[in-house]
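Structure, as structure tokens:
Of the protein chains in this complex, all but one are displayed in their positions.
Chain IDs A, B, C, D and E follow the sequence of writing; residue 1 opens each chain.
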Amino acid sequence: MRPSGRAPDELRTIRITRQFTKHAEGSVLVEFGDTRVLCTASVEERVPPFLKGKGQGWITAEYGMLPRATHTRSPREAAKGKQSGRSMEIQRLIGRALRATVDLEALGERSITLDCDVLQADGGTRTAAITGSFVALADAVRTLLERRALKKNPLHGQVASVSVGICKGVPVLDLDYAEDADAETDMNVVMNDAGAFIEIQGTAEGHAFRQDELDALLALARGGIASLLDKQREALGLGR
Amino acid sequence: MRPSGRAPDELRTIRITRQFTKHAEGSVLVEFGDTRVLCTASVEERVPPFLKGKGQGWITAEYGMLPRATHTRSPREAAKGKQSGRSMEIQRLIGRALRATVDLEALGERSITLDCDVLQADGGTRTAAITGSFVALADAVRTLLERRALKKNPLHGQVASVSVGICKGVPVLDLDYAEDADAETDMNVVMNDAGAFIEIQGTAEGHAFRQDELDALLALARGGIASLLDKQREALGLGR
Amino acid sequence: MRPSGRAPDELRTIRITRQFTKHAEGSVLVEFGDTRVLCTASVEERVPPFLKGKGQGWITAEYGMLPRATHTRSPREAAKGKQSGRSMEIQRLIGRALRATVDLEALGERSITLDCDVLQADGGTRTAAITGSFVALADAVRTLLERRALKKNPLHGQVASVSVGICKGVPVLDLDYAEDADAETDMNVVMNDAGAFIEIQGTAEGHAFRQDELDALLALARGGIASLLDKQREALGLGR
Amino acid sequence: MRPSGRAPDELRTIRITRQFTKHAEGSVLVEFGDTRVLCTASVEERVPPFLKGKGQGWITAEYGMLPRATHTRSPREAAKGKQSGRSMEIQRLIGRALRATVDLEALGERSITLDCDVLQADGGTRTAAITGSFVALADAVRTLLERRALKKNPLHGQVASVSVGICKGVPVLDLDYAEDADAETDMNVVMNDAGAFIEIQGTAEGHAFRQDELDALLALARGGIASLLDKQREALGLGR
Amino acid sequence: MRPSGRAPDELRTIRITRQFTKHAEGSVLVEFGDTRVLCTASVEERVPPFLKGKGQGWITAEYGMLPRATHTRSPREAAKGKQSGRSMEIQRLIGRALRATVDLEALGERSITLDCDVLQADGGTRTAAITGSFVALADAVRTLLERRALKKNPLHGQVASVSVGICKGVPVLDLDYAEDADAETDMNVVMNDAGAFIEIQGTAEGHAFRQDELDALLALARGGIASLLDKQREALGLGR
Partner (left out) sequence: MRPSGRAPDELRTIRITRQFTKHAEGSVLVEFGDTRVLCTASVEERVPPFLKGKGQGWITAEYGMLPRATHTRSPREAAKGKQSGRSMEIQRLIGRALRATVDLEALGERSITLDCDVLQADGGTRTAAITGSFVALADAVRTLLERRALKKNPLHGQVASVSVGICKGVPVLDLDYAEDADAETDMNVVMNDAGAFIEIQGTAEGHAFRQDELDALLALARGGIASLLDKQREALGLGR
């Protein structure tokens, strides 16, 4: 029995709210149960120095948690004067995941930054951030298409992410904080809508996992991500 | 005529939503029109070093804006490695304003940190932050009273804040971004529920202001703050 | 009775020494009693990035205290690796105050930086810094006029500042450290030579202030600033 | 044909040199072909604050590259004032990998820090660092056992790591820089000597990977890691 | 002929003003011609962590230049977020020089920090800082002796410093900025009142120096330092 009463292959309630704030080209509040992440997509008509003059665009991400998104208050990273290793690792993952679905040449010499700010944390903030950021990115791309700044759609698919893990010996989908804290194995999986893997990050916490456990986890992830891709299409008003 | 169509002495629509997030002892989303600030109050059972062993508590505040709370994206302060002078100035103001309403000895040797994070900015973020933080602080104090961690209520009144300014020669209340950007004079006023001033910060932007203009601005502020104090009581379920 | 034996409306001894150091375009040692601030004005033939190509100049200020300007040694900000919130707040105030008296277009595409370094602190360092910086700025402008780098004088008036406060229930002018430390209300007022306000920053420290107290404080400030403006003219060799 | 002429399942020449420097409790130069990483293990008789008084030890890692370990010089992280996100991500991985093989309670209240400094980089620095650090850690533990500071061996197995990837459509083992730079998929695998996974980090670079590709990559990794575990035992003078 | 018209072995006008500011235990304005450095000595009843419980005290120094102490404005180190290598090198030198004249055990478990802040720079700031700091230190020690916080005088001699260099082929004493900027060799010498060397730092700038040139420079330094030691005794009211 999971702490939340869910079945092993059951996602939390997923909500994707577009246009959550008004200034950004894409602004999505994504909720995986009690985990709530605000993902905004900001278009800027310039690229980082290493891409200048190369005829392509860039997608990047930044991640942060509000100090009291968690059970106990964490120090504000801006006040400490640096981002934690954890924040950097997560924002690098989000950026890679989204770039995997974009034709950067079709984007032209512009950047889209995905800001993923966790308003409330209850496990799985990085997977929610990737899933919500895709929708914010899609909205930003729509804005550019409507402004006729883009000739063709640079998105060549969808990307979504979910966590899986082994808790008390049982492979489960979409861990909340209570499960995450004592999972023996924790894995974040990013897939596209062709059913292929973009990223797999699996970590044994106290119990190394066997090939058969890995296979079970990946199967769970595949099912969860299929549902998340549906939710994204629904939010974007696209048919399934 | 104001850009928003409001009368000179008219506040924007004010909304105060308690328990906006679940972990903090107090969590309030405050909205002054399109300005939205999440204010959380976090109780910690320790005081800063300069207060150790002095038998009193501490109230402090931190302020941040999400990178895309504004029209164009601002760099993330955590990634830049420091808070801006503006952020520091605002968080110092919020802390002073709230301390003015608390009996720090009655609070005991504990700290309450008010985190004010701007989700969407449309002018007046600091005044919204003060007004919302008071409600978050009141909720945190209630939690402590319910836990019997406090013997008496350390709050000896309410505090709220509003901006006033002179736009096109006319004194107006609660400026939004469009007004703020070309106000000749900009003033933030903090008052308590006894009708006395906690803080006045008035700045001439291109037009020094006379005593009679100051008087008109303070009269406007007084009226606006009276309404905000009502909104706070209403949100807290207190009679007027 | 004030600790210094002064009458409530009496300034400390004010001294303004020009050309205190030799390299700067303007260099003023300003003394408000035992408070001594070295204000230098440095002209640079460039503007900050946000003003490039806009056909106007910029005035900015930086503030610092020598580590042993105070009763006990404060850590050196350069060694700590950042300026305190207090320093940033003060230097932003000084910059705004001086910009209020300058026609930035007439200044041309150049910057003048006012460095205000406190050699000895005894209360009122920011008001002394503003008052002295105006004289340093006037000297820098004179230098530019003499070099024929400027066609017309970009200064359209004078600016000076003084603190006022309520100590033991009595409104007093120009607080020294002993008064500042236990004032119930503390206010810094910046005015121009037309008798209008540039900036008002009033803070209740433990006692919120009423409208009549505010009025009494502003009247005191008005008198003090009139004397300071005279001192500036005298130092600059201008008739009253 | 691979750039190096190796077969798809062929490791580079692996060398593990113990006691490379004299001060550290464990000091290993590990070479995966031209990739050379110096791994030192330092014992300190204290634990980080979050573990104080909990009766257990800690294993952590830090990773750095000498500025000219690479084809073109990278700025020195110490001079830039911060570690890159990449460095932080790698050192977190190394730390997790090694902790998976240690009984932290048996270690007692002490820390072992693995410093992994890349003298020369040619792809696979993080996998070399993990593989070499295990040997340095084993030497540090031996030192503690010889000093009778430990009653029982806290190591409950071996850990090693290798990279695998898909280059020009072919799954290959232990990528060097030339392959790494244009791999379609890149995966780092950490396993223990029981044949179970400690960590899998797979990233699609331009080509999302299918389940069958994943399986092929993991099979290659399993073979490579078996050889690396042998090399570790050999270096440590243990029978196979 | 030297730019200043001085003879090769002639010091600039030396002035040592004690009690320049009022809060510090020792406060000295030292002038070597137009070079002016404010040296304050601050006593604190604690020692740095590495000396705790060792029954001895500590002497340390910090050095800074006001931004417009020089011909063109230098960025404020506090605003840049770090001290320059030059500042650190100089303050380490000042600290070593003063420690060479103090019996740290006789000082007891307390620290004296010498803050050397350059108000105006015209060459030789570090040698002026050492020479002035000794007097500030002597005043701080007197204060401690008068308060009976010390049983015996921990100073076992005097220390002073001067620069020497080779300009246009001629060895000269106490270089000002004009000479310093095109000296072929530049040397800072610190000596005690027993005529022995505390520190020698000689640098060839474009012309390596021979043994006979070194000897000539050291002879010049010896003469200059003898005069500086006299000036110190005079300032302190001690007989020659």
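The rule we apply is simple: a contact is a pair of C-beta atoms (placed from the backbone, for glycine too) under 8 Å apart; a residue touches a chain by one contact, two chains touch by 3 or more.
Keep in mind that this is a model prediction, so the values were computed, not measured.
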The omitted chain touches D, E
Listed residues D:54, D:76, D:147 or D:168, member touching the removed chain:
D:76
Provide the residue numbers of subunit D that touch the chain removed from this figure.
21-24, 27, 34, 36, 38, 40, 42, 44, 62, 64, 66-73, 76-83, 87, 113, 115, 117, 119-121
Omitted-chain footprint on subunit E covers residues 82, 85-86, 88-89, 91-92, 96, 100, 187, 191-192, 194-204, 206, 208-211, 214, 218
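Keep in mind that, in the parts below, only the chains that are shown with their structure count from here on.
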Suppose chain centres are the mean of their C-alpha atoms. Which chain sits farthest from subunit D?
C
By mean C-alpha position, what chain is farthest away from subunit E?
A
Here the gap between subunit D and subunit E, centre to centre from mean Cα coordinates and rounded to Å, is 50
With centres defined as the mean C-alpha position, give me the subunit A-subunit E separation in Å.
59
Among the residues of subunit B, pick out those that touch two or more other chains and give their numbers.
81-82
All chain pairs that touch each other:
A-B, A-D, B-C, C-E
